[in-house]
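Every protein chain but one is kept in place in this view of the complex.
What follows is chain A.
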Amino acid sequence: MSRRTRLAVVPARRIMIGRALALCAVAVVLAIVLVLLGLPLGMVCGLVLKSTFGTVFGLENLALYMTPLLMTGAAVWLALRAGLWNIGAEGQFLAGATAAAAVGLFAPLPAPVALPVAMLASLVAGGAWSAVPAAGRAWLGVSEIITTLLLNFIATYLVYYLVTGPWADHVTDAQVSSQRMMLALPSVYSVVHWGGPVALALVVALGALLKRSRFGYELSLCGSNPDSARYAGIRVAPRLFTALVASGALAGLGGMMEVLGTVHRLQGGLAHGYGYLGIVVALLARQSAYALIPAAFLMAVILNTGIVLQTLQVSASSVLAITGLLVFAVAVSDELAAYVRLETKS
(Lines give C-alpha, C1' and ligand atoms only; values in the text may rest on other atoms or scores of the structure.)
Protein backbone atom coordinates (compact mmCIF):
# COMPACT_ATOMS: atom_id res chain seq x y z
CA MET A 1 0.00 0.00 0.00
CA SER A 2 1.23 3.48 -0.70
CA ARG A 3 1.71 5.98 2.05
CA ARG A 4 2.61 9.58 1.69
CA THR A 5 4.63 11.96 3.74
CA ARG A 6 4.68 15.72 3.78
CA LEU A 7 7.91 17.42 2.74
CA ALA A 8 9.14 20.19 4.97
CA VAL A 9 10.79 21.75 1.97
CA VAL A 10 8.96 21.67 -1.33
CA PRO A 11 11.15 21.94 -4.44
CA ALA A 12 10.12 24.76 -6.79
CA ARG A 13 9.83 22.30 -9.68
CA ARG A 14 7.09 20.35 -7.91
CA ILE A 15 5.20 23.60 -7.30
CA MET A 16 5.51 24.58 -10.96
CA ILE A 17 4.26 21.21 -12.18
CA GLY A 18 1.41 21.29 -9.69
CA ARG A 19 0.37 24.74 -10.83
CA ALA A 20 0.49 23.80 -14.48
CA LEU A 21 -1.85 20.91 -13.68
CA ALA A 22 -4.07 23.26 -11.66
CA LEU A 23 -4.30 25.60 -14.62
CA CYS A 24 -5.27 22.68 -16.85
CA ALA A 25 -7.93 21.61 -14.35
CA VAL A 26 -9.40 25.11 -14.38
CA ALA A 27 -9.46 25.05 -18.19
CA VAL A 28 -11.23 21.67 -18.17
CA VAL A 29 -13.87 22.83 -15.69
CA LEU A 30 -14.37 25.98 -17.73
CA ALA A 31 -14.75 23.93 -20.90
CA ILE A 32 -17.36 21.69 -19.28
CA VAL A 33 -19.37 24.70 -18.12
CA LEU A 34 -19.23 26.25 -21.56
CA VAL A 35 -20.43 23.02 -23.15
CA LEU A 36 -23.25 22.79 -20.62
CA LEU A 37 -24.22 26.34 -21.55
CA GLY A 38 -24.54 25.10 -25.10
CA LEU A 39 -21.66 27.09 -26.53
CA PRO A 40 -19.47 25.54 -29.21
CA LEU A 41 -16.15 25.04 -27.45
CA GLY A 42 -13.92 25.40 -30.50
CA MET A 43 -15.50 28.66 -31.52
CA VAL A 44 -15.20 30.13 -27.99
CA CYS A 45 -11.54 29.13 -27.69
CA GLY A 46 -10.76 30.58 -31.07
CA LEU A 47 -12.57 33.76 -30.25
CA VAL A 48 -10.83 34.17 -26.88
CA LEU A 49 -7.40 33.56 -28.39
CA LYS A 50 -7.99 35.74 -31.38
CA SER A 51 -9.53 38.67 -29.53
CA THR A 52 -6.92 38.55 -26.78
CA PHE A 53 -3.72 37.93 -28.70
CA GLY A 54 -4.74 38.32 -32.31
CA THR A 55 -5.95 41.89 -32.38
CA VAL A 56 -4.35 45.22 -31.55
CA PHE A 57 -7.39 46.02 -29.44
CA GLY A 58 -6.94 42.83 -27.42
CA LEU A 59 -3.24 43.38 -26.79
CA GLU A 60 -3.89 46.98 -25.76
CA ASN A 61 -6.51 45.75 -23.38
CA LEU A 62 -4.06 43.26 -21.88
CA ALA A 63 -1.55 46.03 -21.29
CA LEU A 64 -4.16 48.27 -19.72
CA TYR A 65 -5.34 45.50 -17.42
CA MET A 66 -1.85 44.48 -16.46
CA THR A 67 -0.80 47.91 -15.24
CA PRO A 68 -3.13 48.26 -12.22
CA LEU A 69 -2.81 44.52 -11.49
CA LEU A 70 0.97 44.86 -11.30
CA MET A 71 0.65 47.75 -8.89
CA THR A 72 -1.94 46.22 -6.56
CA GLY A 73 -0.18 42.87 -6.84
CA ALA A 74 3.11 44.50 -5.82
CA ALA A 75 1.32 46.24 -2.95
CA VAL A 76 -0.14 43.04 -1.54
CA TRP A 77 3.10 41.17 -2.17
CA LEU A 78 5.17 43.74 -0.28
CA ALA A 79 2.89 43.49 2.75
CA LEU A 80 3.04 39.72 2.57
CA ARG A 81 6.83 39.88 2.81
CA ALA A 82 6.28 41.36 6.25
CA GLY A 83 3.67 38.72 7.06
CA LEU A 84 0.81 41.20 6.67
CA TRP A 85 -2.38 40.80 4.67
CA ASN A 86 -3.23 44.03 2.94
CA ILE A 87 -6.83 43.41 1.90
CA GLY A 88 -7.25 47.16 1.44
CA ALA A 89 -5.42 47.68 -1.85
CA GLU A 90 -8.82 48.47 -3.38
CA GLY A 91 -9.37 51.40 -1.00
CA GLN A 92 -5.78 52.61 -1.27
CA PHE A 93 -6.07 52.41 -5.05
CA LEU A 94 -9.17 54.64 -4.92
CA ALA A 95 -7.53 57.03 -2.47
CA GLY A 96 -4.57 57.41 -4.83
CA ALA A 97 -6.89 57.86 -7.80
CA THR A 98 -8.89 60.50 -5.98
CA ALA A 99 -5.78 62.45 -5.02
CA ALA A 100 -4.49 62.28 -8.60
CA ALA A 101 -7.90 63.35 -9.90
CA ALA A 102 -7.94 66.32 -7.55
CA VAL A 103 -4.66 67.48 -9.08
CA GLY A 104 -5.96 66.81 -12.59
CA LEU A 105 -9.25 68.59 -12.01
CA PHE A 106 -8.29 71.56 -9.90
CA ALA A 107 -4.57 72.33 -10.24
CA PRO A 108 -3.91 74.56 -13.25
CA LEU A 109 -0.35 73.35 -13.76
CA PRO A 110 1.50 72.39 -16.92
CA ALA A 111 1.69 68.60 -17.42
CA PRO A 112 5.45 68.22 -16.67
CA VAL A 113 4.80 69.72 -13.24
CA ALA A 114 1.32 68.37 -12.66
CA LEU A 115 2.20 64.73 -13.33
CA PRO A 116 4.91 64.46 -10.67
CA VAL A 117 2.62 66.35 -8.28
CA ALA A 118 -0.24 63.95 -9.02
CA MET A 119 2.11 61.01 -8.59
CA LEU A 120 3.29 62.27 -5.24
CA ALA A 121 -0.27 63.02 -4.16
CA SER A 122 -1.38 59.49 -5.04
CA LEU A 123 1.55 57.93 -3.15
CA VAL A 124 0.78 60.04 -0.09
CA ALA A 125 -2.97 59.36 -0.29
CA GLY A 126 -2.51 55.60 -0.71
CA GLY A 127 0.00 55.52 2.12
CA ALA A 128 -2.24 57.62 4.35
CA TRP A 129 -5.17 55.31 3.64
CA SER A 130 -3.19 52.39 5.03
CA ALA A 131 -1.43 54.34 7.79
CA VAL A 132 -4.11 53.89 10.45
CA PRO A 133 -4.42 50.11 9.98
CA ALA A 134 -0.62 49.94 9.82
CA ALA A 135 -0.17 51.78 13.11
CA GLY A 136 -2.88 49.69 14.72
CA ARG A 137 -1.23 46.49 13.60
CA ALA A 138 2.32 47.49 14.42
CA TRP A 139 1.85 48.91 17.89
CA LEU A 140 -1.48 47.60 19.14
CA GLY A 141 -1.74 44.23 17.39
CA VAL A 142 -5.07 45.07 15.73
CA SER A 143 -5.66 42.69 12.81
CA GLU A 144 -4.82 44.55 9.62
CA ILE A 145 -7.04 42.20 7.65
CA ILE A 146 -10.20 43.68 9.15
CA THR A 147 -9.14 47.32 9.25
CA THR A 148 -7.77 47.49 5.72
CA LEU A 149 -10.84 45.69 4.40
CA LEU A 150 -13.28 48.05 6.13
CA LEU A 151 -11.49 51.11 4.80
CA ASN A 152 -12.25 49.84 1.29
CA PHE A 153 -15.94 50.55 1.77
CA ILE A 154 -15.23 54.02 3.07
CA ALA A 155 -13.06 54.76 0.05
CA THR A 156 -15.64 53.38 -2.36
CA TYR A 157 -18.49 55.48 -1.00
CA LEU A 158 -16.30 58.54 -0.67
CA VAL A 159 -15.61 58.33 -4.39
CA TYR A 160 -19.33 57.87 -5.09
CA TYR A 161 -20.05 60.96 -3.00
CA LEU A 162 -17.48 63.04 -4.81
CA VAL A 163 -18.52 62.06 -8.32
CA THR A 164 -22.23 62.45 -7.67
CA GLY A 165 -21.81 65.59 -5.53
CA PRO A 166 -19.09 68.20 -5.54
CA TRP A 167 -17.02 66.73 -8.38
CA ALA A 168 -19.91 65.57 -10.56
CA ASP A 169 -19.63 66.17 -14.28
CA HIS A 170 -21.93 69.06 -15.18
CA VAL A 171 -20.53 69.48 -18.69
CA THR A 172 -21.62 66.26 -20.38
CA ASP A 173 -23.86 65.07 -17.55
CA ALA A 174 -22.08 61.71 -17.43
CA GLN A 175 -23.44 59.64 -14.56
CA VAL A 176 -21.39 58.84 -11.45
CA SER A 177 -18.33 60.44 -12.94
CA SER A 178 -16.20 63.53 -12.78
CA GLN A 179 -15.35 65.64 -15.78
CA ARG A 180 -12.88 64.30 -18.25
CA MET A 181 -9.44 65.50 -17.23
CA MET A 182 -7.02 67.14 -19.58
CA LEU A 183 -4.07 65.94 -17.56
CA ALA A 184 -3.04 62.49 -18.78
CA LEU A 185 -0.10 60.15 -18.69
CA PRO A 186 1.80 60.24 -21.98
CA SER A 187 1.05 57.39 -24.33
CA VAL A 188 3.46 54.69 -25.45
CA TYR A 189 1.37 53.46 -28.32
CA SER A 190 -2.23 54.40 -29.07
CA VAL A 191 -4.18 54.10 -25.79
CA VAL A 192 -1.37 52.29 -23.95
CA HIS A 193 0.16 54.78 -21.52
CA TRP A 194 3.51 54.94 -19.74
CA GLY A 195 2.02 53.54 -16.55
CA GLY A 196 2.66 50.00 -17.79
CA PRO A 197 6.42 50.32 -18.31
CA VAL A 198 6.73 52.25 -15.07
CA ALA A 199 4.83 49.52 -13.20
CA LEU A 200 7.09 46.86 -14.71
CA ALA A 201 10.18 48.83 -13.73
CA LEU A 202 8.82 49.33 -10.22
CA VAL A 203 8.18 45.62 -9.76
CA VAL A 204 11.70 44.76 -10.91
CA ALA A 205 13.17 47.48 -8.71
CA LEU A 206 11.12 46.28 -5.75
CA GLY A 207 12.43 42.76 -6.16
CA ALA A 208 16.04 43.88 -6.47
CA LEU A 209 15.73 46.34 -3.60
CA LEU A 210 14.34 43.82 -1.14
CA LYS A 211 16.93 41.27 -2.10
CA ARG A 212 19.88 43.59 -1.68
CA SER A 213 18.88 45.95 1.08
CA ARG A 214 19.14 45.48 4.80
CA PHE A 215 15.51 46.60 5.01
CA GLY A 216 14.50 43.71 2.75
CA TYR A 217 16.31 41.20 4.94
CA GLU A 218 14.82 42.67 8.09
CA LEU A 219 11.37 42.67 6.56
CA SER A 220 11.52 39.00 5.60
CA LEU A 221 12.73 38.15 9.09
CA CYS A 222 9.85 40.14 10.66
CA GLY A 223 7.40 38.45 8.33
CA SER A 224 8.75 34.98 8.86
CA ASN A 225 9.19 35.00 12.62
CA PRO A 226 8.72 38.24 14.59
CA ASP A 227 10.17 36.63 17.73
CA SER A 228 13.44 35.79 16.06
CA ALA A 229 13.49 39.25 14.45
CA ARG A 230 13.37 40.79 17.91
CA TYR A 231 16.11 38.40 18.97
CA ALA A 232 18.16 39.56 16.00
CA GLY A 233 17.89 43.08 17.36
CA ILE A 234 15.32 44.41 14.91
CA ARG A 235 12.58 46.71 16.12
CA VAL A 236 9.64 44.97 14.52
CA ALA A 237 6.81 47.51 14.87
CA PRO A 238 8.38 50.32 12.77
CA ARG A 239 9.25 47.79 10.05
CA LEU A 240 5.67 46.53 9.88
CA PHE A 241 4.35 50.08 9.80
CA THR A 242 6.69 51.08 7.00
CA ALA A 243 5.89 47.99 4.97
CA LEU A 244 2.13 48.45 5.15
CA VAL A 245 2.30 52.18 4.42
CA ALA A 246 4.60 51.53 1.45
CA SER A 247 2.17 48.88 0.32
CA GLY A 248 -0.65 51.40 0.44
CA ALA A 249 1.45 53.93 -1.46
CA LEU A 250 2.10 51.43 -4.26
CA ALA A 251 -1.62 50.72 -4.57
CA GLY A 252 -2.29 54.47 -4.55
CA LEU A 253 0.16 54.97 -7.40
CA GLY A 254 -1.71 52.25 -9.28
CA GLY A 255 -4.87 54.31 -8.81
CA MET A 256 -3.17 57.37 -10.28
CA MET A 257 -2.07 55.36 -13.35
CA GLU A 258 -5.59 54.10 -13.85
CA VAL A 259 -7.33 57.45 -13.53
CA LEU A 260 -4.82 59.54 -15.47
CA GLY A 261 -3.77 56.88 -17.96
CA THR A 262 -6.78 54.74 -18.78
CA VAL A 263 -10.08 56.17 -17.58
CA HIS A 264 -9.37 59.94 -17.51
CA ARG A 265 -12.27 60.49 -15.15
CA LEU A 266 -12.80 59.73 -11.51
CA GLN A 267 -15.69 57.28 -11.53
CA GLY A 268 -17.61 55.07 -9.20
CA GLY A 269 -16.42 51.54 -9.82
CA LEU A 270 -13.05 52.80 -11.00
CA ALA A 271 -11.14 50.26 -8.93
CA HIS A 272 -12.88 47.41 -10.78
CA GLY A 273 -11.82 44.91 -8.12
CA TYR A 274 -8.13 45.45 -8.94
CA GLY A 275 -7.36 45.64 -5.24
CA TYR A 276 -8.81 42.20 -4.59
CA LEU A 277 -7.36 40.72 -7.77
CA GLY A 278 -4.01 42.05 -6.55
CA ILE A 279 -4.26 39.55 -3.71
CA VAL A 280 -4.60 36.77 -6.26
CA VAL A 281 -1.65 38.10 -8.24
CA ALA A 282 0.52 38.26 -5.09
CA LEU A 283 -0.52 34.76 -4.06
CA LEU A 284 0.37 33.38 -7.48
CA ALA A 285 3.75 35.12 -7.36
CA ARG A 286 4.72 33.56 -4.00
CA GLN A 287 8.20 34.62 -2.86
CA SER A 288 9.40 36.25 -6.04
CA ALA A 289 8.64 39.83 -7.03
CA TYR A 290 9.54 39.05 -10.62
CA ALA A 291 6.84 36.38 -10.69
CA LEU A 292 4.31 39.19 -10.24
CA ILE A 293 4.74 39.91 -13.94
CA PRO A 294 3.50 36.55 -15.32
CA ALA A 295 0.89 36.42 -12.55
CA ALA A 296 -0.49 39.83 -13.53
CA PHE A 297 -0.39 38.74 -17.16
CA LEU A 298 -2.43 35.63 -16.38
CA MET A 299 -5.00 37.70 -14.48
CA ALA A 300 -5.19 40.15 -17.37
CA VAL A 301 -5.87 37.27 -19.77
CA ILE A 302 -8.66 36.06 -17.48
CA LEU A 303 -10.19 39.55 -17.37
CA ASN A 304 -10.04 39.75 -21.14
CA THR A 305 -11.57 36.29 -21.45
CA GLY A 306 -14.40 37.53 -19.26
CA ILE A 307 -15.14 40.31 -21.72
CA VAL A 308 -15.19 37.89 -24.64
CA LEU A 309 -17.52 35.60 -22.71
CA GLN A 310 -19.81 38.54 -22.01
CA THR A 311 -20.18 39.15 -25.72
CA LEU A 312 -21.43 35.53 -25.87
CA GLN A 313 -24.08 36.31 -23.25
CA VAL A 314 -22.19 34.60 -20.42
CA SER A 315 -22.60 36.47 -17.13
CA ALA A 316 -20.01 39.07 -16.22
CA SER A 317 -19.50 37.21 -12.96
CA SER A 318 -17.68 34.54 -14.94
CA VAL A 319 -14.43 36.42 -14.28
CA LEU A 320 -14.93 36.10 -10.54
CA ALA A 321 -15.86 32.45 -10.90
CA ILE A 322 -12.75 31.67 -12.95
CA THR A 323 -10.54 33.62 -10.55
CA GLY A 324 -12.01 31.83 -7.57
CA LEU A 325 -11.54 28.49 -9.25
CA LEU A 326 -7.94 29.37 -10.07
CA VAL A 327 -7.09 30.41 -6.52
CA PHE A 328 -8.74 27.27 -5.20
CA ALA A 329 -6.92 25.00 -7.64
CA VAL A 330 -3.56 26.65 -7.00
CA ALA A 331 -3.99 26.43 -3.22
CA VAL A 332 -4.82 22.74 -3.50
CA SER A 333 -1.96 22.02 -5.88
CA ASP A 334 0.57 23.87 -3.71
CA GLU A 335 -0.50 21.74 -0.78
CA LEU A 336 -0.50 18.50 -2.71
CA ALA A 337 2.94 19.27 -4.13
CA ALA A 338 4.29 18.91 -0.60
CA TYR A 339 3.29 15.26 -0.42
CA VAL A 340 5.51 12.53 -1.80
CA ARG A 341 4.93 8.82 -1.94
CA LEU A 342 7.15 6.86 0.39
CA GLU A 343 9.19 4.17 -1.23
CA THR A 344 7.91 0.97 0.25
CA LYS A 345 10.39 -1.44 -1.31
CA SER A 346 14.05 -0.87 -1.77
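Assume contacts are C-beta pairs under 8 Å (C-beta built on N, C-alpha and C of every residue); 3 or more make two chains touch, one makes a residue touch a chain; residues count from 1.
Here is the rule we go by: contacts and distances are computed from a predicted model.
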{"item": "Listed names \"LPLAT superfamily acyltransferase\", \"D-methionine ABC transporter ATP-binding protein\", \"Acetolactate synthase\" or \"Transcriptional regulator PadR-like family protein\", with the criterion being the UniProt name of the chain not displayed", "value": "\"D-methionine ABC transporter ATP-binding protein\""}
{"item": "Option from A:Y160, A:W194 or A:F215 whose C-beta touches the chain left out", "value": "A:F215"}
{"item": "Listed residues A:I234, A:L250 or A:A295, member touching the removed chain", "value": "A:I234"}
{"item": "Given A:T55, A:Q175, A:S190 or A:S224, the one touching the chain that is not displayed", "value": "A:S224"}
{"item": "Residues belonging to chain A that touch the chain removed from view", "value": "1, 3, 8-9, 211-218, 220-221, 224-225, 227-235, 340, 342-346"}
